[in-house]
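As you look at this complex, bear in mind that one protein chain is not there, while each of the others sits in place.
Lettered A and B in written order, each chain numbered from 1.
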Amino acid sequence: MIRTILFAWVGAAVALAQIDPEYVAPKQNPHTSPADLKRGEQLFLGHCAGCHGPKGEGARGPYLARPKLRRAPDDAALFELIRDGIPGTEMPAGWAMIMKEVWQVTGYVRSLGRTAEEKVPGDAARGAGLYRTKGNCSQCHTVRGQGGGTFGPDLTEIGTRRSASYLRAALLEPEKTVPEGFVQVHIVTKEGKTITGVRLNEDTFTVQVRDLNGVHSFEKRDLKDFHKDPGKSPMPGYRTIFTAPELDDLVAYLASLRGAS
Amino acid sequence: MHCSFLSWSRLGAVLLLATANCLAQSPPGQRLYSANCAPCHGPTGAGGKAPDLTAPRYRHAPNDQALFGIIRFGIPNSGMPLTRHLTDQDIHAVIAYLRTLQETSPPPARGNALAGRQLYRTKGNCSQCHTLQGTGGATGPDLTDIGARRSPAYLRESLVNPEAAVPENFMVYRLFSLIPDNFLQVRAVTKDGRRITGTRVNEDPFSIQIRDSSDRLHSFWKDDLAELHKDRGKSPMPSYRVLLSEEELDDLVAYLVSQRGGL
Partner (left out) sequence: MKRMVLLIGWAATAVGQVSYDRIRRADSEPGNWLTYSGNYSSHRFSKLDQIDTTNVKRLKPAWVYQIQAREKTQSTPLVADGVMYLSEPAGEVTALDTRTGRTLWNYRRTMPKGTRGCCSQVNRGVALLDDTVYVGTFDAHLVALDAKSGVVRWDTTVADHNLGHSITVAPLAVKDKIVVGIAGGEYGVRGFVDAYHAKTGQRAWRFWTVPVAGEKGVETWAGESWKHGAATTWVTGAFDPDQNLVFWGTGNPGPDWNGEVRKGDNLYSDCLLALDADTGKMKWYFQFTPHDVHDWDSTEVPVLVDGVVRGEKRKLVLFANRNTFYYVLDRQSGQFLAGKQFAKQTWAKGLDDAGRPIRLPNTSPTVEGTKVYPSVPGGTNWFSPSYSPVANLFYVAARDEGGIYHMGEAEYKPGAQFNAGGFRSIPGEEPAGAIRALRPFTGELAWEFKLFSPPWAGVMSTAGGLVFGGTNEGDFLALDAATGKILWRFQTGSQVKANPISYLSGGKQQVAIASSNALFVFELE
C-alpha cells in the first residue's frame, strides 16, 4: 500500500514538476537574448502577474523586484523553482510552460531584480512602538505569535512577501489591497442580528464568519441578507492617524519582519 | 506459529547475542538477515513460511528501490511486516546480502513436474478449491506463484498434513487491516437453524462473512447467530497422504515448485 503511495507521489512529481522528464537543467540561463526577455515579459504577465503583480511588486505572492530572492540564489535555482513550484505553498509548478519558456521567465524575473534596492527610510524600532500604540495593530494582526488578532492576516513574514511601497499603500488605502482569503461579508439574520466580518468558509448551504467577537456559523436559509463586499476591508486607513515620518517608521518596521526570530 | 513482530524481534535479539561471536566476522547483511528474516524465509533464503528469496526475480520488488520499500514498509495483507528498528544502512546491507543469495542456483527438485501437472488436474482435483494461473476455485489460497512463496518441504507437508500449516495471516500488519486472509474454518448456526461451514472471509465485533464450499458468500450479523465456532487448525483441504504415493507426492511438489507466477 505505502509502496503504491510512494510510487504515486514519484509519478505525480514527475508528471507535475517536470514537463520533460529527461531535461537536465544547465547552470546558466541559455535563453537571454532580447527576444527571450521580451517573451519572458509576456509569459510573466500571463502566468505570474496575477499573484506577483505586473511589475513583480507583490500581491498574493511575494514581491520579486529585488536583487536577492530568498529561495533562488542563482539562475538554476530560480529556474527549478518556477518549473517545480514550492510544495506546501501556493506557488504552483509552471506546468504550462516548456523548458525554454521557463528560462525566459527566469531571465525576466532576474531583470526585475536589477532595479535598485528599494529605499526604506524610517526607523524600524520606532515603527515597532507605533505598531503597538498608535496603530493598535495587534487588535487584528499577529506577529511571531503575539497579538490578539486572527481577524487580519499574520504579519510575521510580511517583509518578504510585500514590497515597502505595497505596505505603505496598504496602510493608507486598505480597501485597494484586500488580500485573498479576507473577503468582508455583511449578514443580517432573520432574527435581526447584524454581523460584519471576514468570511472563514462558505458552501452552498452554510457560511462561517469571524468578527471581533469571535466565530459565527450560519445556515444560509436562516439569513435575511447575506452579501459579500469584496472591495471592503475592516482595516481602517491610517492617513489621518500617522504623520508622514511615523508612516515611514511603521513601514520600516513591517519591512523588517522577515520570519520567526 | 505466528511470525509476530514482537516474538521474532525477541528471537532476533537472542540469536544476535548467541551467535555474535560466530557471526562477528560475517558481513553485516548476513547477520541482519539471520536475525530478522531467517525465521520465515529460511536460514539460507530457500523459503519456508515465507517466499524463497533465492529466486532470480522478486514478484513484489522489480528493483532495489522497491525492495527497500518492502523491507521498510512490509507488504499489506501478507505476512511481511515492516521493520521500524532497521536503519537505512541496515536495509541496504540486507539487500546486498539478498542479491548474493539470488546468485545461488536452486536445489534440484525431486519428482517430475509434468507428471505433477497431470496429478494436479486428475487425482488431486486441486482446481476445485485453488486457482492457478487464473483458473480454478477461490475457497483456498491462490497457487499461481506458490513455488516462489513456499519451500518444497513446506509444500510437501501441506499436502500430507494440511492442518499443520493452515495459512495464517493475522500479522501486526494491522496498519492497513483489511482482510484477515487466513482461511480459518468456521461453523455458524443461525437463530433460525441454518448451518453454514466455510472459511472466514472477514470478521468484526458485530458481523462475520463466510465463504462456503460452493464458493457462495454469506454475511451475518452476529446477533442473528445462535452459534459460531472457529476451528483453528482445521482445514477443509483433505490430506493426500493415502491418495498419492510418495513418488506422486514428489511429482506434485515439483509441479507446484515450478509455479512461480508471471501471469
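Here, contacts are C-beta pairs under 8 Å (C-beta built on N, C-alpha and C of every residue); 3 or more make two chains touch, one makes a residue touch a chain.
Bear in mind that the values here come from a model prediction, so they are computed numbers and not experimental data.
Remark: the omitted chain is touched by one listed residue; of A:46, A:87, A:121 or A:148 this is A:46.
Taking the complete complex into account, B:60 is the one of B:60, B:85, B:99 or B:121 that touches the chain left out. Within the set B:99, B:216 or B:232, the residue that contacts the chain not displayed is B:216. Interface with the hidden chain, as seen from chain A, comprises residues 1, 3-5, 7-12, 14-15, 18-22, 39, 42-43, 45-47, 50, 95-98, 100-101, 202-205, 228, 230. Residue-level contact of chain B with the missing chain is found at 60, 62, 66, 76-77, 131, 134-135, 138, 142, 144, 176, 178-179, 190-192, 194, 201-202, 204, 206-207, 209, 211, 215-221, 223-224, 263.
Here is the rule we go by: only the chains that are shown with their structure count from here on.
Averaged C-alpha coordinates give centres for chain A and chain B that are 55 Å from one another.
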